[in-house]
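Quick one: structure below, then a few questions.
Yeah, one chain of the complex is gone here, protein chain that is, but the others are all in their spots.
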Amino acid sequence: MTNDLLAALVPALPLLGAIILASLRRKLSANVAGGLATAMIAGAFVCSILLFQSFDAATGGRTVKLLDWISIGSMEIPLALRIDALSLTMMLIVTGIGSLIHLYSIGYMHEDERAPTFFAQLNLFSFAMLMLVMGSNFLITFIGWEGVGLCSYLLIGFWYKTPEYNYAARKAFVMNRIGDVGMVLAMVLLFQRFGTLEYATIMNVASGVNDPLMIAATLFLFIGATGKSAQLPLFTWLPDAMAGPTPVSALIHAATMVTAGIFLTVRSSVLFELAPFTQDIILWIGTATALIAASIGLLQNDIKKVLAYSTVSQLGYMFVALGLGSYSAAMFHVTTHAFFKALLFLGAGSVIHALGGEQDIRKMGGLKGHIKITFFTFFIGTIAIAGLPLMSGFFSKDLIMAFAFQRSPVLFALLLIGALMTTFYMFRLLFLVFYGKYRGNAHPHESPLTMTIPLMVLAVLSVVGGLLNLPHLFGGHEAMKHFLETAAEGIRFESLELSHATEWILMGITTTLVCVMIYIAYGRFAQKATLEGREADMPFFKRLIAQRWRFDELYRALFEKPYGWLSTNLFSIAEQKVMVPIMNGVGEAANSLGNAVRRVQTGNASFHLLAMLGGLIVFLIITLMSN
Amino acid sequence: MSVLVLLSVLGVVLLYLGLFNNRGAVAGVGIAGLLGAFVLIASDWHLESPLFNGIIQFDTYARSFSLVMIVVAVLLFLFGIDYYAKVKENVAEQYALMVFSLTGGLLICSFTNLVVLFLSIEILSIPLYILAGGKRDSFRSGEAAFKYFLQGSYASAFLLMGLALIYGATASFDLAAIEAFSTALAGGQNMIFLLGLFLTIAGVAFKVAAVPFHFWSPDVYEGAPTLITAFMSTVVKTAAFAAFYRLIANLQLPGAVETMLVVMTICTLFLGNIVALRQTQFKRLMAYSSIAHTGFLLLAFLGTDARTPDVLFYYLGTYALATVGLFIVLTLAKRAALGDEHIRIFRGLFRSNPWIAVAALLMLLSLAGIPLTAGFVAKYRVFVLSLTNGYIWTTVLAVLMAVVGIYYYILVVREAFTAQEQETKPIVVAPLNWLVISICGVAVVVLGVMPGLLRM
Amino acid sequence: MLALFYLFAAISVISALIVVSARNPINSVIALIVCFLSIAGHYILLNAQFLAMVHVIVYTGAIMVLFLFVIMLLNLNKATEPMKSLGMRVAAITGGGLLFITLAAAIRHGVSIQSANPFDAGIGLVRSVGHVLFTEFLLPFEVSSVLFLSAIVGVVMLAKKEKHQPNASVEPLTEAERARRTA
Amino acid sequence: MEEGIITAIRVVPLDHYVLLSFLLFSIGAAGVVFRRNTIIILMCLELMFNSVNLLLTAFSAHHSDPRAQVFVFFIMLVAAAEVTVGLSILVMMKRNVDSVDVNQLNRLKG
Partner (left out) sequence: MIAALLLLIPFLTALVLVSLRPAQARPIALVSSLASLAVVLYAWISYSGGTVIHYNLNWVDAWGLRFVVGYDGVGLLMVILTAVVFPFIIGAGYGQQHDRQATFNGLLLFTQAFLFLVFLAQNALLFYIGYELTLIPVFFLLLFWGGADRRAITVRFFIYTLVGGLSLLFGIVYLLIQSGGNGDFTALTNLSIPASTQVWLFWALFLAFAIKLPIFPFHSWQPETYYMAPLQGTMVLGAVMLKMGLYGVYKLVFPIVPAGVEHWQTTVIVLALIGAVYGGVIAFRQSDFKRLVAFSSMSHVGVLCAGLFAWNAYGISGSFYQAFAHAILVLGMLYIVGAMQERTGTTDMSAMGGLKGHAPRLAALFLLVLVNAVALPLTQSFVGEWLMFAGLWQVSGWLTFFALTTIVIGAIYMLYGYQRVMLGPDRTNVTLADASVRDHIYLVPLIAVTLILGVYPGPILELLDAPVQQLLSSLSVN
């Protein structure tokens, strides 16, 4: 019972915080609001830890039913939470990293007059995200799914006075919605097939099913996932989403929300296992996303944009893992990525804070002396994501690559290229920001403690995160994998069957090449920054990459402009020139008919008599004819 | 038949009163006489047997229609007090002629002999030819009178030819004998009889203004003095329909004649409604609307059904009430607008005379057939009849035309309920007129809510 | 006897055509009188002597005189009438012709009507007609007085000389008329 | 004489009267439309009435039924009444527009 209460408290606390903050947003100061919000999410974190401690993995998980929600006829969809290994993992990530980012935001946002609103929305986001991960059925997950979408919209457009930000916010929401179409389709399909949406029931029933419908269902789910997790072709919103305050980017667009797609896939892993076709699709889309996003990251000049493309790319890796059926590897990468990417974003935020809002890395440089903590933690984040040995990213990424190798060396090679590009652009970023000479004209200053403490905590986590799922190779026993397996009865997570030697060799190759990349980057950017010239001067291919493969332009030409055109013309032509005239036309036709018939009434008495006579004769003739 | 005597005498008395030029007394005596007639009819309620060697039969059917006509005539006479207030001459004559015409109306709905049919049609009509020209100095009035007379006589000639042929075929003027003949004939052919029926129906159809024998109606309605127009579209129409139905009710109509009736119905429905769309002169609009209503009434004729007389009775009664009220409103508005008859004269009526406007609204809605007014019930019952008799497509057309009908009525409503640009003085409404309008307005709603009140 | 019928028939048809076609109303009147007289002849042939008599008195004696009277009163005895448009005239003739053709076509197989009563030579006599008139048709006979009364009232009302000057232009013109005037 | 008339009724077929009557009726009906002079129009109407009278009389003789003749009698009454009314309307018209041309009556239309 207490555990049920705890489980309910986890989403309830941030919700409560959101409500309180929203209603008192006028009266609270930024710091108080921040403190309250942080306390709420931290409370949720504590509850999660308590739940985690009392959780017995052997029981597999349980459902906490809060109340009946949609219950009509044979449809029973309760408002219920599910506590199992998977949701606990995600809860810990969301509340844990969430708490840190809330804390960080106190410092970051303290000058903004709408800070209380910001914290309310952040808390609301936490609530939605927790619903997403804790839902005991698809529909509850969907509550969170849409909820995080809304909060993402609000937070991206937090500075609402800039039209571009509003555009970015709308773009994010709409693209997510496109994914949601898939998600809803999947849900109605599954409901129709299984008569329920409870994860537990579906997973139990589904494991034996062999049904082509599952391919459709999983494809639809994956469409939902591409929207939320910014995969091809729906990834362009994520870089734009950097319009929001940096903590938002860290929490929503790096650590938590964007991993919802991965979470959903892992949640429905049983279904995906039934649909190898879908898995292949996921695999290749993941690979393509990872490479394309990484390539774009090479030439970006906005500190947050680089990180954003990096996020997209890393999400691609996670999907590759999902496509390979190694769900634990994906979750592991989700976790480590949450650590280091949150760290990087917060670090970037700290840099931006230090420079008074400057985001262009061409105007930075040489900051390592000014903001030491930031530099140090950022450095750790960078090597973590680059996958230098023993960092958290090293373990998680190599696990995925090993699985890839197991499938096909080509795939491994592709992923390796992606990893190298990651290394390159991250170190390019690091060097351009912190090394060399300062190219801007602000006065950099270190951030306050509320901001640096989260940085430090995350840095530690980025280093030791690998321990969570330490592979056998390093004497671990893949704790996370075994833990997660309890959440999905019926299937076994795919395990790595490569020999240790192969693993060592792969690691060696990777590490070596990464180091080479770091060297190249160092050479080009650390000593004397060779900045790219104007885009116009670049060779074609490079320019294409610098212009983000022109995806935005493509979508604008393909969808946005035609849609606007359609909207304008449906109204001005279809509606106003066709539909309304048809309606009026009927009336006018009747009127002109009336006008025509009216002519018969000439007013000439003789004619009237003649007409009467004529009418009579016509009647007579008809009669005679018919006789 | 004391009623006929009473009415004839009443007419003469009115003529005498006219000599003394006492207008108030004329109307008063007229109304008193009509009420007397009402009482006489009501007291003779159980008189069903044929009278005068079986050439008329004052049965329930005839009595019901007679009562409606008398009631409407009373309302019109009440209206007449104000209407004729400023007229210098011939007032008594006009009252008397209306009474004479009414006498014809009473006869016509009780005929059982074709001679009586013809005579009473003429008695009904001839006073109207004169009354239509009642405004002697008005060109339009004269034109209306002449056109009415000319076309009426023409139609009479056809009617006569028809009656003669029917007689030729059946050797009798007696309706019962003719009905027996038609039943015996059933299916067989008799061209003389067929032609006779044909021409007779054409002649009667002229009276009810069915297309293509409707040409007189818009012109006469427009040209005639408003009171007379009201009289024509209510009393005369009621009488003509009563006669029409009495004529064909028990006849075994040959297929060709039925076809003729259907075609006539369709044409009437169509033309009346469609042309009314383009009318902006209110009286003319009412004329076409009257043609349109003829179409709906004819629809009830198609096929024989025991309910038809009752439906006709209800329809005509409620139609008459609404029409009388509207013509009074028209007269008042027209007076305020210095003789204009365009529907825009109603503009601002709601602002200046809210109750009159609401009453007019109720009557217009009734004519349009909006629920809870009598007009709806009437139309509804007609549709039930025609669908019961299997005339689905004709009914579909009627339904469509009902929509068209609503359109032109609602245009008038719109005028009445749109505020005028500049403030207008309220239209002067004499108490009696107010009373009649109120009676009509309330009656169409009461009869719509409790349709059981008006039945044969 | 048949010859007599054809004679009367010819006279009536020809005079009827003259009525319709004569330019001068007086000629029409005269032709109509001839026509009526021939019809009276038919009545005699049909053994309806009373009717023939009444016919001559009423129509030729009263109605036609009234026509003549009005023609003289209104000074219409000149052939001033403009002809109608050609279309209208053609239409009128066609209409009349078609009416006749259809009516005649309807009885092209002859009228086969059984005589309702055994032949009685006396039906056209005043006695038998009067008997029917005052028994069976008493009501119409009485009621026709109402008809006459209204006709009388009407004539007095309409044809009486005005006490004051007519003022026909009080009525406002309709819009169509106004348009025509201005055009 | 009486004999002759009786033979006439026997000899002249009913068809002939019917056709003659139709012919006169049609001429009248056409004439009403044909002419513009109202007074002649009135005469044509009379012609139509008379054709009906003729028909009725023929039927009366055929059926040996005096009632039709009574009807003819009534028709004459009505015709007389109508003519007087018609002529007085005509007089009024002449006074108003100084013409007896039907085409002058064209204000009311549409």
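Order of writing sets the labels: A, B, C and D. Residues in every chain begin at 1.
Basically, contacts are C-beta pairs under 8 Å (C-beta built on N, C-alpha and C of every residue); 3 or more make two chains touch, one makes a residue touch a chain.
Please read these numbers as outputs of a predicted model, since none were measured by experiment.
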Inset, instruction - With touch as defined up top, name the shown chains that contact the chain not shown. - result: A, B
Inset, instruction - Identify the residue among B:I228, B:L247, B:L297 or B:L365 that touches the chain left out of the display. - result: B:L365
Inset, instruction - Based on the whole complex, identify which of A:A442, A:A479, A:L566 or A:A596 touches the chain you can't see. - result: A:L566
Inset, instruction - Using the definition of touch stated at the top, determine which of A:F45, A:Y108, A:F125 or A:F173 touches the missing chain. - result: A:F173
Legend entry - Absent-chain contact - pick from B:L51, B:V87, B:A337 or B:V384: B:V384
Inset, instruction - Could you please point out the subunit A residues that touch the chain left off the display? - result: 22, 67-73, 75, 79, 139, 142-143, 145-147, 150, 153-154, 157, 160-163, 166, 169-170, 173-174, 177-178, 180-181, 184-185, 188-189, 191-192, 563-564, 566-568, 570-571, 574-575, 579-580, 582-584, 587
Legend entry - subunit B residues that touch the omitted chain in the full complex: 365, 370-372, 376-377, 380-381, 383-384, 387-388, 392, 395-396, 399-400, 402-403, 406-407, 410-411, 414, 417-418, 451-452
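We take it that only the chains that are shown with their structure count from here on.
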Inset, instruction - Please give the intersection of the contact partners of subunit A with those of subunit C. - result: B, D
Inset, instruction - Indicate the whole-number Å distance between the mean C-alpha point of subunit C and the mean C-alpha point of subunit D. - result: 3
Inset, instruction - Mark out which residues of subunit D touch at least two other chains, giving numbers and ranges. - result: 18, 25, 28-29, 32-33, 36, 59, 62-63, 65, 67, 70, 74, 78, 81-82, 85, 89-90, 92, 96, 102-103, 105, 107-110
Inset, instruction - List, in ascending order, every residue of subunit B touching at least 2 other chains. - result: 115, 119, 122, 126, 129-130, 133, 136-137, 139-140, 145-147, 150, 154, 168, 171-172, 191-192, 194-195, 218-219, 278
Inset, instruction - Classify the chain contact graph as line, ring, star, complete or other. - result: complete
Inset, instruction - In the complex, go through subunit B and note every residue touching subunit A. - result: 146-147, 150-151, 154-155, 158, 189, 191, 194-195, 198-199, 202, 206, 211-213, 215-216, 218-219, 255-257, 259-260, 263, 271, 274-278, 404, 407
Legend entry - Partner subunit D, residues of subunit C touching it in the complex: 1-2, 4-5, 9, 12-13, 16-17, 19-20, 22, 25, 28-29, 32, 35-36, 39, 42-48, 50-51, 54-55, 58-59, 62-63, 66-67, 70-71, 73-74, 76, 81-84, 88-89, 91-93, 95-97, 99-100, 103-104, 107, 110-111, 113, 115-121, 123-124, 128-129, 131-133, 136-137, 140-141, 144, 147-148, 150-152, 154-155, 158-159, 162, 166, 168, 174, 176-177
Inset, instruction - Would you tell me which residues of subunit D are touching subunit C in their complex? - result: 2, 4-9, 11-20, 22-31, 33-37, 39-40, 42-44, 46-47, 50, 53-54, 57-67, 69-70, 72-74, 76-85, 87-92, 94-96, 100-101, 103, 107, 109-110
